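Down below is the structure, laid out as structure tokens.
All protein chains but one are shown at their positions in the complex.
Take a look at chain A:
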Amino acid sequence: MQKLGDFKLPQFFNYPPYFTLQPVRDTREKQVQLWKELILDYCRNQKIFVIGIEEEFPLFTNQVIERFLSHEAKETFLSALVSEGRAEWMDKGHKRCLILWHRIQEWADIIMRFVKETGLEDSVMTIEEIRSGIESRGTELHGMDRTILTRALKLLEQKGKAAIFKGSSADDEGVKFSA
């Protein structure tokens, strides 16, 4: 089976029409669905949070059959993810796309579970600590995208489960969790 890094590619990755945006509606719907699944799978597996539409992205090129996605196709597939709430455009020009293989709410739940498991309730952490600290090592939170993390924390704050403190710089923003 073909692999991209340690990611196992599905069989249809070598099916040339998979890389051409299909004009017939039913066919395209199925094609878009397959691409959405594959993008989410790949990003989850490779811990990729942002796809730059103009930058090289391994999944959008198949060297074996010499096919690659057109700009229009990339935008179509990512837009489909956006409309489902599984991605967000980071700019108006649709150049960078934030991939949410966990929705913000799911990330918030993961953070709370982490806080409970490590007994960090009522203690203060910096946001940077959550992303790269010793405590989060080995969890999904380790190395996660700062934008997504901030968004998840804000969601928790709205629900009264966390309080964010502004620090002197972006690096030392702090957060206090409450059970």
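The rule we apply is simple: contacts are C-beta pairs under 8 Å (C-beta built on N, C-alpha and C of every residue); 3 or more make two chains touch, one makes a residue touch a chain; residues count from 1.
Going forward, contacts and distances are computed from a predicted model.
For the omitted chain of this complex, the UniProt record lists the protein as "Vacuolar protein-sorting-associated protein 36", which is one of "DDE Tnp4 domain-containing protein", "SWR1-complex protein 4", "Elongator complex protein 4" or "Vacuolar protein-sorting-associated protein 36". Annotation: of A:34, A:50, A:110 or A:164, A:34 touches the absent chain (contact as defined above).
Remark: the omitted chain is touched by one listed residue; of A:8, A:47, A:137 or A:159 this is A:8.
One chain is missing from the display, and on chain A it is touched by residues 8, 10-12, 14-17, 19-20, 22-24, 26-27, 30-31, 33-34, 37-38, 64, 66-67.
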